[in-house]
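All remarks here apply to the structure that follows.
In this view, the complex is presented without one of its protein chains, the others remaining in place.
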Amino acid sequence: MAVRVQVADFEVAELQRELLAGAQDEGAIATFTGYVRGINSGQQVQSMELEHYPGMTERSIEGIVRQACTRWPLLAASVVHRVGLLQAGDQIVWVGTASAHREAAFSACEFIMDYLKNEAPFWKKEQGPQGAHWVDARSQDRDRAARWDNGTPKGRTTK
Amino acid sequence: MAVRVQVADFEVAELQRELLAGAQDEGAIATFTGYVRGINSGQQVQSMELEHYPGMTERSIEGIVRQACTRWPLLAASVVHRVGLLQAGDQIVWVGTASAHREAAFSACEFIMDYLKNEAPFWKKEQGPQGAHWVDARSQDRDRAARWDNGTPKGRTTK
Amino acid sequence: MLKVLFFARVREELGCAGRDVVWESTVADLDSLQARLCREGGPRWSQVLSETNMIRAVNQAVVNGNTPLHDGDEVAFFPPVTGG
Partner (left out) sequence: MLKVLFFARVREELGCAGRDVVWESTVADLDSLQARLCREGGPRWSQVLSETNMIRAVNQAVVNGNTPLHDGDEVAFFPPVTGG
C-alpha cells in the first residue's frame, strides 16, 4: 500500500509495475488516471492550482485505502495525487488496485476514486481566460461516495 | 477504438497514451491489465498456450467494444489480447476506456472484461509440473457477463 | 465449398484443425453437416462432436440450434471459451 501526494508528474507504467512488484502471476490490476480538464462546467481551463492539507491529505487517503483493503481481497493498492500548478491535460491522480478477483480490483479502484473526490482535502483553483476561481464541490460526487455507505452500491446507471 | 490480438507483449503506458492521443484534457481513463496466473484452481502453472479463432476473435471483440460505446459516453476504448505461448506473470490482456465521466469509464472497462472472459473465442492450455491441460470455462464468468443483460448490473458483492 | 474449423480441445481430440466439405443439398444445414462429419469421421468424431457443451459458429458468429448453410460458409466447432 503506497500513498503519495507530490508535485512531480508520474509514470503509469512504473506505478503499475511497483504495484504487484514481481507478483504479477497472482492477480490482475485495475487503474484509474485522472487528467486536468480543459473545460469544466462550460469554462475554459488553462491551468489549475491544486492546494491540499499536508498531513491530513495523506492520512485521509491512507484511511480510504485501508478501508478498501478490509472490504475487498486486495493484493495491493496505490494512490498518487499531484498538487501545485498543473496544466490542462496533465495527469492529476492515479489509483491502482490489484487482486486475484477482477471484480474486487474494479470495485476497490472505483471506491477509492469516489472517496478521493469527496473526502480527501484537496481544492482546485482553475485559471482560464476569465481569471481564476475556486472549483465548487459537486453534490453529484457526494452522492456517488454515499452509494458505498450501505455495503454495496445500488447498481450503476448506463449513462 | 482499437482492437489488437497479438503474440507480442505490450506497454501499458504507450497504450494509455494512444487511447486519448493528446485529448487528455477531455477525460479520464480506466484500465484493466490481466496477467497469466502462476496458480489456477490449485494447480501450478508455468506457461500457457493461448489459442484463438483468427478473424472471429477480432470481430467479436470489436462488437463488444461497439456495444460499450453505445451504452456509455466513451471518448475511446481499446483492447489488446495476447495469444500464443505465455509464461506465468506475463501480461495477457489490457482494456482501456476513456470518458469525461469516471463512472462510465469504470463500467465500460468492467463490461468489456466480463465479455472478453465469456464470449471472445480464446482457449487457454496451461502447462505445469503435472503436464498440460485445457482450462475449463467457469460458470462464474458467465454469470458475471449475464449481469449486464438487463441494462444494469444488479449491484456488486463486496467479496 | 464449406470451410469447417475445429479449435482447442476439439481440434486436439479430432487431430484436425479443419477440412473442406463440398456444399450440396444434403449438407444444407448445420445439423446435417455435423451428421456427415460424424459419419465420415467414425466413432471418435461422433463422440467428440456430440459433446453437450460444444459451441458451433457459422461465419464467425455463435449459433444456437440448427441453421441453414450456404455455399462458401465458414463453420466452426469449439469448446466453451476461456479468454481474458
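When the chains are written out, they are named A, B and C in that same order, and each has its own residue count from 1.
Here, a residue touches a chain if its C-beta (ideal position, glycine included) is under 8 Å from a C-beta of that chain, and two chains touch if they have at least 3 such contacts.
Remember, it's a predicted structure, so these values are computed and weren't measured experimentally.
Engineer: Over the full complex, note down every shown chain the hidden chain is touching.
Structural biologist: Looking at the complete complex, the unshown chain comes into contact with A.
Engineer: Among A:L15, A:I29, A:L75 or A:L116, exactly one should touch the missing chain; which is it?
Structural biologist: The single option touching the absent chain is A:L116.
Engineer: Specify the residue from the set A:M56, A:L85 or A:A146 that touches the hidden chain.
Structural biologist: A:M56
Engineer: For chain A, which positions touch the chain that isn't shown here?
Structural biologist: Output for chain A: 34, 50-53, 55-56, 59-60, 81, 92-93, 113, 116-125, 134-138.
Convention: only the chains that are shown with their structure count from here on.
Engineer: In whole angstrom, how far does the Cα centroid of chain A sit from the Cα centroid of chain C?
Structural biologist: Centre separation, chain A to chain C: 49 Å.
Engineer: Just how far, in Å, is the C-alpha centre of chain C from the one of chain B?
Structural biologist: 27
Engineer: Provide the list of chain B residues touching at least two other chains, using ranges where the numbers run on.
Structural biologist: 34, 113
Engineer: At which residue positions does chain C touch at least two other chains?
Structural biologist: Residue numbers touching two or more other chains: none in chain C.
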